[in-house]
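Heads up, one of the protein chains got dropped from this complex, but the rest are sitting where they should.
For clarity, chains are labelled A, B, C and D in written order, and residue numbers in each chain start from 1.
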Amino acid sequence: MAMIVDALSWVFLLTGGFLGVSGGIGILRFPDFFTRLHAAGVTDTLCAALILLGLMMQAGWGLVAVKLAFIILFLSFTGPVAAHALARAALHGGLMPLLHRAEDDPSKS
Amino acid sequence: MFAAAILAVLVTMGLALIRAFRGPTVYDRILAVNMFGTKTVLFIAVYGFLSGRPDFLDIALVYALINFISTVAVLKFFEYGGPGRAATTPDEGEGD
Amino acid sequence: MQLGQHLPVLQVVIPLLSAPLCLLLRNGRLAWMFTLAVSWLVLAGAVWLLLQVLAHGTVSYALGAWPAPWGIEYHVDHVSAFVLLIVSGISAVVLPFAGISVAREIPADRVSLFYTLYLLCLTGLLGIVITGDAFNLFVFLEISALSSYALISQGRDRRALTASYHYLILGTIGATFILIGVGLLYMMTGTLNMQDIAVRLPAVTDTRTVRTAFAFLIVGISLKLALFPLHLWLPNAYTYAPSVVTAFLAATATKVGVYVLLRFVFTIFGAAFAFQVMSLGPILLVLALLAIFSASTVAIFQDNLKRMLAYSSVAQIGYMVLGISFASLTGLTAGILHLFNHALMKGALFLALGAVFYQLGTVQLTQLRGLGRRMPWTMAAIVIGGLSLVGVPLTVGFISKWYLILAALESGWWPVAVLVLLGSLLAMVYVGRLVETAYFHAPPEDDREVREAPLSLLLPIWILILANLYFGIDTSLTVGVARQAAALLLGVSP
Amino acid sequence: MLLSFLAITTIAVVRLRDLFAVVMLFGIFSLLSAAIFVTLDAVDVAFTEAAVGAGISTVLMLATLTLTTRTESPPRHGTLLPLLVVCVTGGALVYGTLDMPRFGDPQAPIHQHVAPRYLQDSPAEIGLPNVVTSVLASYRGYDTLGEVTVIFTAGAGVLMLLGAIRRRTACCDDTGKGGSAVNHNLVLRVVAKILIPFVLLFALYVQFHGDFGPGGGFQAGVIFAAAFILYTLIFGLAAARAVASPGVLRVLSALGVLLFAGVGLAGIFAGGDFLDYGVLASHPVAGQHLGILLIELGVGTTVAAVMIMIFYLFAGRTR
Partner (left out) sequence: MATVLGLYNYWIAIFLMMAGFYVVIAHGNLVKKIVGLSIFQVAVFILYISMGKVQGGSAPILAAGVTSYSNPLPHVLILTAIVVGVATIALGLALVIRINEAYGTVEEDNIHSQDEPE
């Protein structure tokens, strides 16, 4: 049983890490603000949740796991909300998303 | 295994930092700060496990809290100039 | 007596406790009376402490009942008891003056806040003087500094804000330098208690870290002290601050800075290290002389009286540091003596200027024509204070100049003695300028009749002036304590 | 590794002209330095630095920035002299570090002389697992009293500077109408309503948990204030002021300092020295616990009250 839990947490940690790095690269390479926001917003919360889940499995039951659960809960609340507020503020601030790109139209989610 | 996670987090923090420096518009910088904040939360959590003292998590929680508050604060200030005002109509005192 | 044993701590805790209480008292007069009572209590404590120290040597008090190097320890010896007396004495005298003067200069709803900050500044200064722990000294230094920034910024003129801002920047840099110095010392000796550092320092003195710590501490303290090259914040800060704040800070803040310099150079590093290895003597000597001459010459051309006296304070600090730079018994006595005398002189002069400001609303020299006839008492006080500044016999200034020259001759540098005399001649010029406009010019014809300052302003001024004269004649108390303090610092028998 | 991040951020802060970016990078700077404190095993310090450095200072600076200009004018006078002064001081410091004990070597003098006693004896004498809190509150309790006074001075100073004039200018209107991005933003209001009680609960947890894990009076006070700041940001100053009126805050900040000094005086009246908790209760260790608990409470109230008061004053100064 322990072996599976370890393997599982290992997988979670790695995918979380990978997601984080991809988010990082995304934030750098994307042309305009809103696509970057999309990249960062999504990976941020998901990568955090995955890594923390991996840690929870490592820590087993107990106070530490409860604390980790709190953090996941808190992050899953604040992450998307911050991204949402940021998007509205940017829109409001007059920052036009890049719609009319000639060759490929980045799918603005 | 922890080391791999920490390395990944550190790399993302570096990338976020570069974006923070280069970011043309202010919103890019806010985004980079927000992402950097959540990554530090992860860094603390994983580092706590790496050094065998998992009771560091209170700090990680405070980080997440502070990160959220500063993001909201930045948005508020940037838009309406006054933290006191509950963001009244946009036509009055538009963000400079 | 059970209370007597706790005296050193009560000396600081009483003003500290009364500051929040003073904030709760909303109306100004009540706050003023409360601060007055507290200040007189503190003065009584200081006198009692001085007697205790003179009676049986240094008093030490462990806080929280933890022994010295672990807990924080209060260590009151002759020097600290002497400076304690000065600070609480000046505060006890300045406060009665502050009653009306503050009511006029500070808007009504902020008077109780003003007294709260005044008490906090007093707490900070007293805390610095008594503490025996290096880091505790930094904490109380910060308390007194923060409260003096806020107090200075209350001046009527909008330039008070910029003056207070520059003082904040330079003061914080100075405090951080002191923090770096204390940190490096802690790194090499492992302890923060001053006596303990002094014991463990000789083992590591030849390392470069200790020398850098020494350099940073000296620069940090001289920033706080407004020694010559680093005095840029002082003239503006004292000119634009409310008159009561200028009087209190001029007579106490720089004195506590000199005390901190004495404490670090002599108690922690020891005279041998400071003067032989680090050749502090010549550096201080040159800086002191530069301070005396440059500040006095600048003072001569000043139109605003407060600014003129501020520059003359920088010059007087030069005299104090000059006394210290001789590192001989008489030199040190002269330095400590001038600490006391200068507090009396500057306190009286700034209070008198406060009275003039109260009546005329300005301290520009041009408006003071013929004031001698219309405000006889205040102007007489200013004249005597000025004479004492110059060092005319029978005044306090003469005593300290006398010991300075004695120390200079004793250590064989007779040119320095001549320079000291030249310095007092410069002082003679700007005091003369003041006296000349006040007495020998006809008062302006405008109908605004100027009455003499009210009694409650005059009384404190004249108490200080009489003290000026009294200690000019009967020097047993001041010179006695100063000599014992100097002996204690140098570690030689008096 | 982290330190090099820090160095890069600092260079950016020095070079950047747009003050908004500078303040945000300053936020990153304190977050990073708090992370470094964690790697250097300074848990309590990381806690405080994050809460105070990244939280309060950044918010206050932003408040100031909204009132002043946003971009900084290029320095006209030459930068040679300051560079020279900086290099000289830097050189002196590096010269000083050459004889320092190497980073982290256990033989360094500071680990030999005073510190071991704290680590060995504190369980017996004070009985708190968190040695930092026991040293902070008991061994060097007087420093903490000084610290609370510093906070109180800052509060009184800012009140003095920004206090009275605010009444004359018309207080900010907060009609809250209109499609403003943040206020109308239902999501933010809902989330804030859910989060704020949780944050206040967390602040109380930190306050009383200070003896066992990282935490204590300061951190709890700052988190408490952060919750209020969040409330003010979302629901406007007038609403926040209805919750905690400035008058109450003034009294609270004074009470905190009085409580702290009162505990010290109680030590005297009970026969011990100032701030000696041993005499407070029957058994010395129980006395220590009681004393430290009360002191943390006093510290917590003062810090929270002063931080909120300062924020109100800054927020009340809208143009």
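Assume a contact is a pair of C-beta atoms (placed from the backbone, for glycine too) under 8 Å apart; a residue touches a chain by one contact, two chains touch by 3 or more.
For clarity, every value in this text was computed on a predicted model and none was experimentally measured.
Panel shows chain D; residues 3-4, 6-7, 10-11, 13-14, 19, 22-23, 26, 29-30, 33, 36-37, 40-45, 48-49, 52-53, 56-57, 60-61, 63-65, 67-69, 72-73, 75-77, 79, 82-83, 85-87, 89-90, 93-94, 97-98, 100, 102-106, 108, 110-111, 114-115, 118-119, 122-123, 129-132, 135-136, 140, 143-144, 146-147, 150-151, 153-154, 157-158, 161-162, 212-214, 218, 303, 310, 313-314, 317 of it touch the chain omitted from the view.
Although one chain is not displayed, its contacts with chain C can still be listed: residues 135, 138-139, 142, 146, 149-150, 153, 158-159, 161-162, 164-165, 168-169, 172-173, 176, 179-180, 183, 186-187, 192.
In this text, only the chains that are shown with their structure count from here on.
Counting C-beta pairs in contact across A-D and across B-D gives the higher total for B-D.
Per-chain Cα centroids separate chain B from chain C by 47 Å. Centroids of chain A and chain C (each the mean of its C-alpha atoms) stand 59 Å apart.
Computed centre separation for the pair chain B/chain D is 19 angstrom, with centres defined by C-alpha atoms.
With touch defined as above, chain C holds no residue shared between interfaces to two or more other chains. Of all residues in chain A, those that touch two or more other chains are 74, 78, 81, 85, 89, 92-93. The touching residues of chain B, when paired with chain A in their complex, are 1-2, 4-5, 7-9, 11-12, 14-16, 18-19, 25, 27-28, 30-32, 34-35, 38-39, 41-42, 45-46, 49, 54-55, 57-58, 60-61, 64-65, 67-68, 71-72, 75, 78-79, 90, 95. Across the interface of their complex, chain A is touched by residues 180-182, 185, 187-188, 191, 194-195, 198 of chain D. Of all residues in chain A, only 9-10, 13-14, 16-18, 20-21, 23-25, 27-28, 33, 36-37, 40, 44-45, 47-48, 51-52, 54-55, 58-59, 64, 67-68, 70-71, 74-75, 78-79, 81-83, 85-86, 89-90, 92-93, 95 touch chain B in the complex they form.
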